[in-house]
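Missing here is one protein chain; the remaining ones are kept as they sit in the complex.
Coming up: chain A.
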Amino acid sequence: MKAFTTLDGVVAPMDRANVDTDMIIPKQFLKSIKRSGFGPNLFDELRYLDEGQPGQDCSGRPLNPDFPLNFPRYAGASVLLARENFGCGSSREHAPWALEDYGFRCVIAPSFADIFFNNCFKNGVLPIVLPADVVDGLFKAVYDNEGYRLVVDLAEQKIRRPDGSEIGFEVDAFRKHCLLNGLDDIGLTLQDADAIAEFEQQWQKKSPWLFRAHSA
């Protein structure tokens, strides 16, 4: 997993409540054998005017001109500003995979759906909960200022506005540690590699038949 320390990025608005994971990445893309490559299909049904198919080259598809992510001013955005209950619905891990693959490393919203919130941390995406009025203020700033950027400093737990003013945010200490160090569950478990290896050695002495390479 990519570490998350500070992020200085353009902010894109996703100005609707209850964005579900099927909206984030529609079900036909779950047939994919990959975990990467979902970026072009992020928000597929909102973003394009035709119906997307897995494996298709999206570069020639008709774009929805009214969808903000298609506006040049939000090109290259890495912070997504969203509304209440972002990420509700199915538990598909493809949703954070798609956000991350598109380039979003941080989502700011007044509230998130639980499973999605957890899945974000597993995949290097920082979800930040801010009070609804603060989020409102950020939407206004994004609309009023082309190229509006925020600096998200995870170590300091602060978001810096372009005028230098700051917004503090909460994050679970353990998850913060994992994100700062780029530790996914696997990375974390591998910190115990010595303990695993030692267990394995003892176990092999007791149950050698479990460790024979089989004759397939």
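Following the convention adopted for this analysis, a residue touches a chain if its C-beta (ideal position, glycine included) is under 8 Å from a C-beta of that chain, and two chains touch if they have at least 3 such contacts; residues count from 1.
Everything that follows uses one rule, which is that contacts and distances are computed from a predicted model.
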item	value
Undepicted complex member, UniProt protein name, chosen from "histidine kinase", "ABC-2 type transport system ATP-binding protein", "3-isopropylmalate dehydratase large subunit" or "2-oxoacid:acceptor oxidoreductase subunit alpha"	"3-isopropylmalate dehydratase large subunit"
Full-complex contact with the absent chain, from A:P72, A:G164 or A:P208	A:P208
For chain A, the residues touching the chain missing from this view	1, 31-36, 54, 93, 122, 174, 185-186, 189-190, 192-193, 195-196, 199-200, 203, 206-216
